[in-house]
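So the structure is just underneath, and the comments pick up after that.
Only one protein chain is missing; all other protein chains are in place.
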Amino acid sequence: MATQKFTGVIPPVVVPDTEDHQLDVASFERSINRMIDAGVDGLFFLGSSGEVVFSTDERRRQIVAEAVRIVDHRVPVLVGIIDTETERMIEHGKVAQELGADALVATCPFYALQGMTEVEEHFRILHEELDLPIFAYDIPVCVHTKLPWKLLAKLGAEGVLAGVKDSSGDDISFRYLVQENEKNGHPMSILTGHEVVVDGAYLGGADGSVPGLANVEPEGYVRQWKAAQAGDWATVKAEQDRLNEISHIWDVTSGVQGYAGGVGAFKTAMNLMGIFDSPTMPRPVKAMTGENVEAIRKVLQDNGLL
Amino acid sequence: MATQKFTGVIPPVVVPDTEDHQLDVASFERSINRMIDAGVDGLFFLGSSGEVVFSTDERRRQIVAEAVRIVDHRVPVLVGIIDTETERMIEHGKVAQELGADALVATCPFYALQGMTEVEEHFRILHEELDLPIFAYDIPVCVHTKLPWKLLAKLGAEGVLAGVKDSSGDDISFRYLVQENEKNGHPMSILTGHEVVVDGAYLGGADGSVPGLANVEPEGYVRQWKAAQAGDWATVKAEQDRLNEISHIWDVTSGVQGYAGGVGAFKTAMNLMGIFDSPTMPRPVKAMTGENVEAIRKVLQDNGLL
Amino acid sequence: MATQKFTGVIPPVVVPDTEDHQLDVASFERSINRMIDAGVDGLFFLGSSGEVVFSTDERRRQIVAEAVRIVDHRVPVLVGIIDTETERMIEHGKVAQELGADALVATCPFYALQGMTEVEEHFRILHEELDLPIFAYDIPVCVHTKLPWKLLAKLGAEGVLAGVKDSSGDDISFRYLVQENEKNGHPMSILTGHEVVVDGAYLGGADGSVPGLANVEPEGYVRQWKAAQAGDWATVKAEQDRLNEISHIWDVTSGVQGYAGGVGAFKTAMNLMGIFDSPTMPRPVKAMTGENVEAIRKVLQDNGLL
Partner (left out) sequence: MATQKFTGVIPPVVVPDTEDHQLDVASFERSINRMIDAGVDGLFFLGSSGEVVFSTDERRRQIVAEAVRIVDHRVPVLVGIIDTETERMIEHGKVAQELGADALVATCPFYALQGMTEVEEHFRILHEELDLPIFAYDIPVCVHTKLPWKLLAKLGAEGVLAGVKDSSGDDISFRYLVQENEKNGHPMSILTGHEVVVDGAYLGGADGSVPGLANVEPEGYVRQWKAAQAGDWATVKAEQDRLNEISHIWDVTSGVQGYAGGVGAFKTAMNLMGIFDSPTMPRPVKAMTGENVEAIRKVLQDNGLL
């Protein structure tokens, strides 16, 4: 099945900025090549941690164009078309497919209040208007709507959706979705976006993962996926334990929260590791400084990454 | 003070669509002229009920250009620059000021999770990068962040904000903000966006209102504002009672919710009243039909609007 | 109408504790008498700020018995019967009516998840099983359910509810409820629990208020109610402005939140003013200390209460 290529480890790519807030192409290339060399199965650009909502349309276009150029067909390229409503997402989708994306990832609409009738219609319109496989991006913490698993399973069975990228934090709904998708003949590729519980998601039947932490440490996630494919669950769990230790770069800091604390920790770590030339964040977010940088440095050292 | 012209009744303008989802310029002109003729003190375009998040950049540009042309300096034109993050809002703001807007209305960022440090920095950047007065749009039901009144008052006192458009549903915070703004020498114009409790907001010291319902019945709000200016509180209350009866166009329908039920009711009413040629809603939202239209028709008839 | 006696200023009575967490009867009597002498129209015991959920059944009984004894029919006594579910509230209600309460105040059930079918049934059962007028207590911040105004108005029209104590923070819903109750012949007494926006609530038609701040400064609320009765809205607003300055005892502190910051500020102020012998809070909450006490002292001094 066509969508089955979207399986395995597909990191959401963190975007490096120069100090004057331009795309740092050299660092971008360095990071992308590092992840592909580690064996990831795909790359997801313009996700929530990929600065999609911070980027102007011109910058979005630049990020996709550079991504397609750098990846150069080595792995599939998924592109987020996240915006407030359907017509705006269609515009982003048309640009991405012109630039060579392999699949598109769309949230439900946000900001304007809507019900499930509108959410369903939204995904149907995207499927009609665009020519690439559509992944539904379930991320209620950002869009404040949970996509019901029954709706997702139905849209998958009808061919409207090619897959789901789940960042819902609702492992119960995820488990039901995977099981229903299996009963439907497995039309969708269902990926977990929660990097610290990938072991449980794989055991429950997930088709892959979209771990932000793989920007920092891709090899562990690649080994974990291979172990899961081999049924070696003790290794799947052990890799998770190790990766989770690294993930504490998120919670050893203080005074930063949300995007500043999460993506900020990734950028700080990747700067310390020499992958990114700068930890610069998009306005209005500030990069971490001082003790927060030192706390992250210590986590990296304790886990052998520095 | 310069910002004091932004007082009184400033309706958020509902946008008419043709059946093929284009801007219906003739209906737009009819509605705008009707509100100006009724005596409103300003008009707010591209607000939440003005399809801002549904409109592509090209359509946003068209709406502002037509608005400026039609209004033709008869009243001030406020323009919403709502988008997910700072850089995108700056782009919208530059377009609006080129096209002739008198003031800009900006929410805090949404989708990406942020703290108050980022929210404050966001408004400071907008003030630096743009040349028009900035109103903060406090609408947590859409952006999921409540703007603290102490922050708003501080930004007003420093000249960063020219005013606040409050759709927070938090009348306590609103009351504190108005009182603190008064103590600061009244630098900001503070407007309530809650059309069914304007009487209380005026008594508490609000500088004006942004009532969506004024698209349907502007005269009542104009009379109410004049009564408030005259200290005739019994009339302020009586006008509110009457307007609230009309506002039940929102809750006599069934099976529609959120944007479909709210702005949908406005469009249906304005179509029935001959102001809009069509009740068409932006995709993926459907216009009301059948019994819902009849229920709204009855409210309009009972209140002498048909 | 029988329930019309429950109008005007009805403070929710804050409960003084001795340092070893017993009811401080002397302070309790001092505070109650002070409010009655100031002219309040009723007193509400065992409300959210009256330690209802902190008190064992034995202590609840003691509070009601002392309250009835001290008030001695000078004003009506309303008693909260707040608990997780219907049967438990019935038990509290039977005790309160035996002890001489004049009306009972009940939230909807909380903790167990329920829909509106259960909420409606709950109030109907309370009405059937108990012999006193029942007020619905709408306080979603504590019970996490908003009571819909249409349901409240219906239960009022049917005689199930004698009134509503609104602490919902939803002034729109409150405005609709008051207006619908008026259309129904005014069967219910509708009281606002939001002490900083009483002016707007009175203008909109509220039958009275339940201001926690009246424990600290009852005279202002009494004067405000009399001004509202006389249609002197400028005075209603001016009294509110003054009371709101005092209310900043809530937000000049730091490091305390929720109950500790709210009721804690009341107790600290009343202790400083000599009304309460101790600012002791119920376990597990700690009384304010140090700079927080000094900050509250300053607000009281600035407003002439010390």
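Read from first to last, the chains carry the letters A, B and C; within each, the first residue is number 1.
Quick note on the criterion: contacts are C-beta pairs under 8 Å (C-beta built on N, C-alpha and C of every residue); 3 or more make two chains touch, one makes a residue touch a chain.
As the structure is a prediction and not an experimental result, all values here were calculated from the model.
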Which displayed chains the hidden chain touches across the whole complex: A, C
Contact residue for the chain not shown (choose from C:Val15, C:Met35, C:Ala67 or C:Ile82): C:Ile82
Full-complex contact with the absent chain, from C:Ala67, C:Leu130, C:Val143 or C:Ala201: C:Val143
Residue, one of C:Leu23, C:Ala38, C:Val53 or C:Met273, that touches the chain absent here: C:Val53
Interface with the unshown chain - residue positions in subunit C: 48, 53-57, 59, 82-88, 91, 109-115, 117-119, 121-122, 124-125, 141-144, 256-260, 262, 282-286
Touch residues of subunit A, complete complex, unshown partner: 150, 169-172, 175-176, 179, 194, 196-197, 199-201, 203-205, 231, 233-234, 236-237, 240-241, 244, 251
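The rule is short, and it goes like this: only the chains that are shown with their structure count from here on.
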Topology of the chain contact graph, where touching chains are joined (line, ring, star, complete, other): line
Degree value of the rotation bringing subunit A onto subunit C, based on Cα positions, nearest 5: 180
Interface residue overlap between copies subunit B and subunit C, same or different (over half shared): same
Cα-centroid distance, subunit A relative to subunit C, in whole angstrom: 49
Subunit A, residues touching no fewer than two other chains: none
